[in-house]
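After the structure tokens below, expect a handful of questions from me.
A protein chain is absent from this complex, but the other protein chains hold their places.
Naming follows writing order (A, B and C), and every chain is counted from residue 1.
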Amino acid sequence: MSKLSVASSPHHHNGRDTGAVMRIVMLACIPGMLAQVWFFGYGVLIQALICISAAVLAEIAIVELRKKNTERIIKDYSAALAGLLLAISIPPLAPWWIAVIGSVFAIVIVKQLYGGLGYNMFNPAMAAYVMLLISFPVQMTSWLPPTTLTEQSFSLWDAIHTIFTGYTSNGYSVEQLRAGVDGITMATPLDHMKTELLQGFTVQEAITADIFNGSNGIGWTQVAIAYLIGGVVLIKAKVINWHIPISMIIGALITASILYMIDSSLFGSPWLHLINGSLIMGAFFIATDPVSAATTNKGRIIFGALIGIWIILIRAWGNYPDAVAFAVILMNMAVPLIDYYTKPRTYGHKVKK
Amino acid sequence: MFADFDLVMEKLATKNLWDFPGGVHPHGYKTLSNTSPIANVSLPEKLYIPVKQHIGVDSELIVNVGDYVKAGQALTQSHSPFAVPIHASSSGKVVDISNHVAAHASGLSEKTVVIELDGLDAQYELHPLLDYTKYEKTDIVEAICQAGISGMGGAGFPTHLKSNSNKPVEFLIINGVECEPYISADDRLMREHAWQIRQGIDVLVHLLAPKQVIIAVEDNKPDALETMSIACQQQENYQVVSIPTKYPAGGEKQLIQVLTSREVPSNGLPIDVGCLMYNVGTCFAIADAIIEGKPLTKRVVTLTGKALNKPQNVWALIGTPVSHLLKHAEYSPTEQTYPRIIMGGPMMGFTLSSVQVPVVKTTNCLLSPSEGELPNIEDERACIRCSACADACPVSLLPQQMFWYSKAKEYETAEEYNLFDCIECGACAYVCPSEIPLVHYYRIAKSEISQQKIEKEKAEKAKIRFETRNDRLLKEKKAREEKHRLAAEARQQAMKSDTNAKDKIAAALARAKAKKAAQHADADTSVVPADTKVDDKKAKIAAAIARASAKKAAAAKKTTQNTSENAPTSTNVNAETPEVKAKNNESESAEDKKKAKIAAAIARAKAKKAKAKETKNNDE
Amino acid sequence: MAQIKSLFVEGIWKNNPAIVQLLGLCPLLAVTGTVINGLGLGLATTLVLLGSNISVSLVRNLVPNEIRIPIFVMVIAAFVTVTELLMHAYTYELYLTLGIFIPLIVTNCAIIGRAEAFASKNPVQFAAFDGLMMGLGFTIILVVLGGMRELLGLGTLLDGAELLFGEGAESLTITVFDTENKFLLAILPPGAFLGMGLLIAAKNLIDQTIEKRKLQTSQKVVTRARVTGTDL
């Protein structure tokens, strides 16, 4: 004797669940992370480890408090992904507590306090990044120059040592590690440009610095391309739609071109904006976060394009050199509005005037 | 943008068709069942023929239990144009007309005629309209109706209603798409009976005079495409079109969009855009009905799924229980941990709760997947708003929003998102990474909304009735008071004005007294038996009341838990005695009856008191 | 007495202007960077509330209903100006720190809200007490929020006590921990929002627990009305 089980149709499923989607995104991050390791040292791997464990532990704690099915929620891999995205956004040698505070903030405040996966209004990784950036500006801007340009080279063990104690095993501080062959502390290309511009130099003068190596940022360009590869994989795997990344990049390029045409000595070229900073990474991995992005195709294009525009505007006139996180969070707030006004026309309905 | 006839013809000629948005590409699994010819099944012992198998109104039964019926004999009739009759699928005796589990997702019972077959399969007389072009069109439509044909693609809309259109038909579309995975019934039918399908189309062409006939077949059925092309090659305005395989291309609205780019307006019908669509199975049945005179008593059913050892297509009599077909296809229960039988395809079919469910006119498939073949039902996760569902939706809805509002029971907003345009194809739930049964939520929301509408109407009616009643009671009360006032006034008036009033009253009293005395005298002699009769009835009523009170007391006691130990016995005894007494008294004298009445009254009172006590205890 | 008690509970807890009515959020979020700032503004607001409630209650029978709002606003504006002058005179440093938020008390909805909802309908002694309690409730939240933010952001408590209490009060400042990595978020306005949200959540949690306990003890009994009689 057995019961016939009953259920509502459809009885078929394509077999790709939330966990699978999140895992694919995490795998697609690998090329970019490898590039980061190659150019900037092992820091990002350790950060990833810290962030993912902190995020998952925070998620477990909160889910247990909320008396939900912990195992099933952890297996959707969303906490791990949020941790990973935060890890690749923060400076590789940022102290461990930065990573932990960021991850816990992302999961507890930004995600779970809003109701958990699917209910959060903001992208958890980016909200946490912004929180860290405004709370701990010093640590959060201590980016390393590419290893090819630095005086000191450091090993995996040095990276671990620095993250947990603030100094390498030989006693060098992060500040010293950041020094170039000429002994001057180096910053990211965008950072460097911002500083130079504020001091009255032109863009052309600013990009003569070593890190630009002509007109590209060393390391940064390659990392951006590596993330681009991961992003293309995501589109091919139909995990994300092309609308957001493409419209975001085009939006940024157009805005940058207009500014560049107006005054090429004050505003960087579109190419410079494209391959420096986290524009590419943000376009494919951050802005496409399904929960906090627009959901209609038209809406996605508007959402992406506006993020692109915001990025360039903030880079041009704002206080922060890289603006992806701010732009994404700003547009996250506009998502309900965008979705409401971009409802597609349903079959059999006339276009509303 | 409305593609006119010429543009559509141009596109058809270049084989460059339109597309519909969304859609999914599930694996077909068609080869499981479409490799062998349609087989015949042995006669089952009994047929269960549901009285209503179509959308529309009920019809009347014209057979009774015990009647002998022959194959093809009508079991119901109706004068309503929205009803189609049902027929006995084989010969035998009607053994029962009662509720039997129906071919519906709810597993509820519906009125069903049960026929015990005699195995002779004796045929009822046939009335073919062989040379149908010589008949009036209304006669042909009537014949289609009397053959009991309703849409065999799934919805079950009476075919004769569609065929009776007054509006001009530009495209007659024959739907051989069969886009759901697993199902191959139409595929086999087209391969084996293309000629008869064409004959059915010819009948429809004669009725509707369309400008163009399009026979649409998905490109994953090359054999069917070929046989249909051969069958239709003589006819100039028939065109067999191969359309790309995509689910749900076989949906009526989607197919019209693919072939003509026209959209059926919301709340409209295909005829509003000059199209009419028939399933190939329906065409086959029409040919059967007109040329051979046979009513719809059998259909092709795909038996498939890896839990069946011999998946195949069969000719199944309408009314055959599913268990009989499963036996034929050698169902092996060991293949399933959670047994599942799906009637219809995996995307839109429904699970059966009983294998006694009969095959009906819309049953195109019985699917019994083995363990792991189709995913098991899992708990849903939170919606991550990935909008994969919106990308898959063939009618450009926003399933994630509709889900949100349906789940929150904000039905008005859900309706704003065009909930009722959902065709329930299941593409959204198929792709949902959170495994949310989206369509299930829409169905609940839809049924709740229609229920709420009915209730609103009912509430309005109840309000009017309540107010009318209150008005009436008020009016009656006023009238009564008015009458009393008038009577009192009149009395006073009479007292004052008429000096003889007192005499008159005295006289009236005397008259009344005399009358009463006379009556009493009569009663003494003749009315006695009547009186006892009345008493008898009264006693019965009293007994009934006592019974009821006792019951109430008992019920009250049941709910009381803390006092259940001491109280019940005494009241029960008290309550039962008068009942016994009342029964005995029926044969005894009138005096005893009086006693019984008193006893009953006492019992009643006691029971009431007991009840009051109980409830009081309850409160404490 | 019962009313006094209920006014106390309403002002401090049940109907707290800051975390229940969510009034006066602008100064609440802007000045609660430290305990002292919060306390200063809280006291100023309490003063205004007290004064305006008393005045409104006194004139409540003289004011026609249609023009009550302009009158109330004028009363409040007068008291705010007085307070501003007072602070200017005695706590100049604090006056400078709080800046625009002192004149902005005039737009604090809590004040006109109390004038409209309570003072204009009740005798003067109750109105005065209500103003005091509401002001106290507001001040408590300002101080608690200021404490949370100051502790997280600077690692101290009562920093700058001298601004409010005069020179001798410098020693009141408690340094809980010392860090070079200040948690700037706590001191910045977003931190105020987060802290506020957490405070409201905490209050709701406590209320729910109390509610649950109450439910277990009391059970309501309702008698059903009969729409129709059987003895018509």
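One rule holds in what follows: contacts are C-beta pairs under 8 Å (C-beta built on N, C-alpha and C of every residue); 3 or more make two chains touch, one makes a residue touch a chain.
In this text, contacts and distances are computed from a predicted model.
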item: The complex's invisible chain, by UniProt name, from "Succinate dehydrogenase iron-sulfur subunit", "Ion-translocating oxidoreductase complex subunit B", "Na(+) H(+) antiporter subunit G" or "ABC transporter"; value: "Ion-translocating oxidoreductase complex subunit B"
item: Neighbouring shown chains of the undisplayed chain, as defined at the top; value: A, B, C
item: Among B:Thr31, B:Ser80 or B:Ser106, residue touching the chain not depicted; value: B:Ser106
item: Contact with the hidden chain (one of B:Pro44, B:Gly92, B:Pro311 or B:Pro339); value: B:Pro339
item: Subunit A residues that touch the omitted chain in the full complex; value: 1-4, 6-8
item: Those residues of subunit B which, in the complete complex, touch the missing chain; value: 101-102, 104-110, 323, 326-327, 331, 333, 339, 341, 353-356, 409, 440, 443-444, 447-448, 451-452, 455, 458-463, 465-466, 468-469, 541, 544-545, 547-549, 551-552
item: Interface residues of subunit C (partner: the chain not displayed); value: 66-67, 70, 74, 219-232
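Definition applied: only the chains that are shown with their structure count from here on.
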item: Centre-of-Cα separation between subunit C and subunit B, whole angstrom; value: 62
item: Chain centre separation in whole Å, for subunit B relative to subunit A (CA means); value: 54
item: Sites on subunit A at which at least two other chains make contact; value: none
item: Residue numbers on subunit A that touch subunit C, as the complex places them; value: 109, 113, 131, 134-139
item: Complex contacts: residues of subunit A adjacent to subunit B; value: 2-18, 20-21, 69, 72-73, 76, 78, 116-119, 241, 290-291, 293, 295-297, 339, 343-349
item: Complex interface listing, subunit C residues touching subunit A; value: 181-186, 188, 190, 194, 197
